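Partial view: only certain chains, each at its native spot in the assembly.
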Amino acid sequence: MTTPLIDATDLAAALDRFAEERDWAQFHSPKNLAMALAGETGELVEIFQWMTEAESHEAGRDPRTARAVRDEMADVLCYLVRLADRLGVDLDAAVRDKLAANALKYPVELARGSNRKYDEL
Amino acid sequence: MTTPLIDATDLAAALDRFAEERDWAQFHSPKNLAMALAGETGELVEIFQWMTEAESHEAGRDPRTARAVRDEMADVLCYLVRLADRLGVDLDAAVRDKLAANALKYPVELARGSNRKYDEL
Amino acid sequence: MTTPLIDATDLAAALDRFAEERDWAQFHSPKNLAMALAGETGELVEIFQWMTEAESHEAGRDPRTARAVRDEMADVLCYLVRLADRLGVDLDAAVRDKLAANALKYPVELARGSNRKYDEL
């Protein structure tokens, strides 16, 4: 048996409890959760939009920015885990398959130091 | 000591190894990773855009759609975990704080059955 | 000579003047403008995320929601026109080509009443 790369079981359960207590499951269709995920991702992107790449590496230094980044990342993660739970997607298996597929699409010798897509390598 | 709600340590390490082998760390500024996250979220949203909410609950039944959803969710998760790793964000602590904050913003009695934002409850 | 489907010349000029007066051209790389566009789109999506489709048709009735939608759409449009201006993209020609291409991809007889992608028709 392999150890998981990611284990979100307890977070999924906590989010389900949170929604159940508030009778929110009715709003949590996969369609709506995907939208909520997009909304939070938009807020995360906004934090970085006028920074240079170099500045973005230092985003953790300013407490206000660091807190905003952390908050938005938590929102993105919660909606992603909730969506997976509602659709019965096993996130650990999904990322394992993705990593295996990417290893084939981006062989080390071809991909080294390149920012090209696999079909342009 | 509390058990984590989410543990992405091994995934973060696997992603770092993957990037190191390909000399990709140079492209993985927080700014760029936030963009990549937005791109993958956009692809996830596209899958659901013309579905009704009811249809979105059944998205797992069609194998082609189920596979697309799973793939895009894996991409979103990988970029999120990679971004957290690069910025030194503790995702487990971040979601714990977020859940505690949301419990205060959305008290059960006020929020039950409502899709309003906390400032309109 | 054809009349344009869309004419954004004066808006592009107004946005350029606005940026020049504030010495903001330095921040307006296509990369940054694309991020800003994604951020504003995220805010627009958030407005609709918990609405049913039927409710979204009535979004203009509540003054607060109507104003939020209008504001976010203006932001999206401004960043899009600014991005086109910076990259020298002729938006009118681009949408003409797109409409012509879509007419071929979605022939009336095949596409009528269907929400499928062209490669699944």
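Read from first to last, the chains carry the letters A, B and C; within each, the first residue is number 1.
Heads up, the rule we're going with is that a contact is a pair of C-beta atoms (placed from the backbone, for glycine too) under 8 Å apart; a residue touches a chain by one contact, two chains touch by 3 or more.
All figures in this text were calculated on a predicted structure; none of them were measured in a lab.
Number of identical chains making up the complete complex in this structure, 3 of which are shown: 4.
Here, only the chains that are shown with their structure count from here on.
For the self-contact between chain B and chain C, the two sides draw on mostly identical residue numbers; the shared fraction is above half. Taking each chain's centre as the average of its CA atoms, chain A and chain B sit 3 Å apart.
Distance between chain B and chain C, defined via averaged C-alpha coordinates, is recorded as 25 Å. Multi-chain contact residues, meaning those touching two or more other chains, occur in chain A at positions 27, 32, 35, 38, 41-42, 45, 48. Interface of chain B with chain A (complex): residues 3-8, 10-11, 14-15, 18, 21-24, 26-27, 29-32, 34-35, 37-38, 41-42, 44-45, 47-48, 51-57, 59-60, 69-71, 73-78, 80-81, 83-84, 86-89, 91, 94-95, 97-99, 102-103, 106, 108, 111-115.
Remark: chain B residues 31, 34-35, 38, 42, 45, 50-53, 115 touch chain C in the complex. Listing the residues of chain A that touch chain C in their complex gives 27, 32, 35-36, 38-43, 45-46, 48-50.
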